[in-house]
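My questions will all concern the structure given below.
Removed: one protein chain of the complex. Kept in place: all other protein chains.
For clarity, chains are labelled A and B in written order, and residue numbers in each chain start from 1.
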Amino acid sequence: MSASNAALPRSAGPWRQAWTRLRRSPAAVTGGVLFAAITAICVCLPWLLGLDPVTTDPAARNLPPSPLHPFGTDALGRDLLARVLIGGRTSLLIGVAATASSVLIGVLVGGAAGLYGGRVDEVLMRFVDFLYGVPYMFLVILVMLLFSDTARGEPLPVFLALGLVQWLTMARIVRGEVLALRGRDFVLAARALGASDAGILVRHLLPNTIGPIVVYATLTVPGVIILESFLSYLGLGVSLSWGQLVAEGVAVVNPLRSYWWLLFWPATFLSATLLALNFLGDGLRDSLDPRSPAGGTSPAGDRH
Amino acid sequence: MWRPVAALAALVAVTLAAIGLTFSSATRTPADFRFVNGTEPKTLDPSLMNGQPEMRVATALFEGLTRRDAKTLQPAPGVAETWEVSEDGLTWTFHLREDARWSDGRPVTADDFVYAWQRLLDPTTGAEYAYFLHGLVGARAYNRGGAAEAPRFGVDQGVFAPDPHTLVVELEAPVPYFLELTSFFATLPVPRWAVETHGDRWFLPGRIVGNGPFLLDHWRVGDRIRLVRNPDYWAAEAVGLETVDVLSIEQPTTALNLALAGEVDWLPSLYPPELVDVLQERPDFYSGPGMIVYFYRLNVTRPPLDDPRVRQAIGLAIDRREITDALLRLGEIPATAMVPPGMPGYGTPTSGLGFDPARARALLAEAGFPGGEGVPELGILYNTHERHRQIAELIADQLRRNLGLRVRAYNQEWQSYIASTRALDYDIARAGWIGDYLDPNTFLDLFVTGNGNNNTGWGDPDYDLLLAAAANVGAASQDPAALLAAAPEPDALAAALAPLDEEVDPAQRTAQLRALRLELLRQAETLLVAEGFPVIPIYFYVASGLVQPGVEGFYSELSLPDGSRAANLQDIHPLRDIRVPAARN
Partner (left out) sequence: MGVFEAIALAAAFLALAGTAWLPSRALRSVGGAWAAAGLLVALRPLLGFAPAALLAVALGALAAWRLPEAVLRRIAFALPSLLLLTYVTAVLMYLAPGSPFANERAAPPEVERTLRERYGVPEDATAFFTIYVERLVVEGTLGPSIKVQGRSVEDLLLPALPVSLALGALALVLAVVGGVALGVCAGLRPGSGVDLSSMGLALLGVSLPNFVVGALLMILFGIALGWLPVAGWGGYRHLVLPAITLALPTAAYVARLTRSGTIDAMQQDYIRTARAKGLPERLVVAKHALRSALLPVVSFLGPAAAAIMTGSFVVETLFGIPGMGQWFVKGAINRDYSVVMGTALVYFALITAFNLAVDLVLAWLDPRVREAQ
């Protein structure tokens, strides 16, 4: 299935082709730009404007959006704009860090399985099969509980827990790609020249599997962000993230009275990010990995 | 092409079959009265329960010697028709009514109470509320299980049944709130034969034998408990409801939506807290002071909180008005002491914890931390709940603003939170305490050195002495010197001790001893909130909820027999006395 990458000469060619294809997909371009913009806003704006997400002001509780507080204020009179942006940093950090750790584990396990094949492959893939049968939320909750007395609302345990359950599909993809490539001429040549296993993996195999990895990673980030919001809903999340803000916002939207901005802003940022990443991921798949079935590598549903 | 279609059709068929299966037993007509009970009751065994959700169901299924009258919440005749107490207040005699029956037709006898109380105190039962009967002769020793010889409690100590309809109770010292205890769930009778036949599953539907106004009809865990009227209850005609649905719902939003859609009749306090001001304007909303204190524990074993000045500074820097007036808005009372107002005859101690940021800064500087410098980041631990989160984050910011401290609020789910507080693995921890009975002692005895609920690391021999003296005031008054030495305000205590030297009649003497007891408790509380500061009281709760208009027999404010009004401090509404308009049945 990786023939499209490996068959092409290893020049700028395939990447340029992919780039051209990607540019032609308006959804992917919009997704990419939107994601970059949201990330830039969350990272830079609080710093540029000196936004403060913690100072309370009981006189300014639950204010609707106004020039002073463009997103309104929350139940303790804190500026919602600041909270949404700082919370966004946490959510994006968790999304990216959990994905990065899942890529790391997935590439190591999948790469080793594919490269060595045989018994190593069997043992590692049995382990992956085993974990596939375990309900992932169950593992996440158990791991979160392990950290519950030391975490103090920090994001580290959350992305560790989520990273731990997200690498399985990545491992399978990498294994499949490596398995298909390892008999090819350039690998055999490198091996004949005395390259080590690690060297072959890093220098020859991974560069040729980077397409599916990037695609899958792009689609893992939104999956992780939404899982984090479930944890927040259950009270196991971090102290300030989009998931936490959305969970708070849902509680105050009611037919009796709605502080709509408390749900609207975090939910908008959350959805926009998820939509952007999903569109970008779909576009990347079409351009980098055109033969794979849509969703064949999507984390949205298969790891449940 | 036909194969995928067949597969889909098969899936649909399986779906419909599965759905039919789940409804066959669950579809039923709505009950006369439906209320949200919060968490699923852990058990319906009166000896083993420990919370409000269990209590609401237990008092419908069982009836104790006395029961609470809905209008006054005073003990009213239950299984006991009349009772009397000896002059020294140590012996209570209850006369049980002849027509009280278990739901299997057996008469309710004094032996059922003896059995239930023995079982409650039996250390192998594992009853959390066993200490409720510790005031009975021989009870504590039996419960602690140290004695190797055969237990004497219920045999020749503590409680006896001279005949099937007479129950005699012996106390070690007069307990002013003893009659109240006889309506509490821990003292309800238990059917020995059901327990012996079915073991720890005797309270499940089909097995349970009760003697209360209602019977258990159906119990689907995670959904509801269905109660139906007990036709054999001795006052069956006084019961107004045919069926009651007790719903287990834990999500505040869901619970409120059910109430707004008219799908439940009573919603006690489980609603999104932010909506309190809108809800307050509705005719179906009720609220009143509750016998619950919201406070923060300080871990006195951890520097710099081992310095009472630092602890006091933190207490002085919290602006409770900001919390009650701006955030809570239900008329919660800012608390600077542990015992809620409304305890008859009890005077509130002078507290050293009122809001005074200037003094707080001075104290902190005196302790060696001017402007908060040198204090490591402190954590406020709270159990996961929206309201606790808001209060903790607000207080963290107040401490930052008023003292320059760095404070982080963080949550843990319930079991981790309990583990952390037990292990003193926290700096500051949120806590709440519900009074079990109308007496200051229920709030004060947890801070005795080594009490399992102390959880602050704090202990003070003077405090222990004062509380021990209050528990047996007659004996303690023989040694006034020791008491005066322990008291933080000896003059006030001396004033309470003085009248004991006079010759008076027994009734007056009882009143004097009662006043002395309350003064001893007040002195103890003074140690807590003016000298030791292991805890920082924040506010006293307000009990609130929604109840559909037209529901009768539901009193959010009590009318006492003497004509005065009082708050329904524990938000207790006996189902026996509730009625709904006939049109709804």
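Here is the rule we go by: a contact is a pair of C-beta atoms (placed from the backbone, for glycine too) under 8 Å apart; a residue touches a chain by one contact, two chains touch by 3 or more.
All values reported here derive from a predicted model rather than from experimental measurement.
Note on the undisplayed chain: of the listed residues B:Thr301, B:Gln415 or B:Thr449, the one touching it is B:Gln415.
Seen from subunit B, the chain kept out of the figure touches residues 1, 3-4, 7-8, 11-12, 14-15, 18-19, 21-23, 26-28, 40, 42-43, 45, 48, 50, 123-128, 144-145, 200-204, 220-224, 247-251, 253-254, 257-258, 260-261, 263, 413-416, 418-420, 422, 451-453, 455. For subunit A, the list of residues touching the undisplayed chain reads 27, 119, 122-123, 126-127, 129-130, 132-138, 141-143, 145-146, 148-149, 222, 226, 229-230, 233-234, 243, 246-247, 250, 253-255, 263, 267, 270-271, 274-275, 278-279, 282, 293-296, 298, 300-304.
Rule of thumb we're sticking to: only the chains that are shown with their structure count from here on.
Rounded to whole angstrom units, the spacing between the C-alpha centres of subunit A and subunit B is 46.
Subunit B contributes residues 252-253, 256-257, 260, 272, 274-275, 278-279, 322, 325-327, 379, 384-386, 390, 393-394, 396-398, 400, 408-413, 416, 419-420, 425 to its touches with subunit A in the complex. Contacts from subunit A toward subunit B in the complex involve residues 54-56, 58-59, 61-62, 75-76, 145, 148-149, 151-153, 235-236, 239, 248, 250-252, 254-257, 259.
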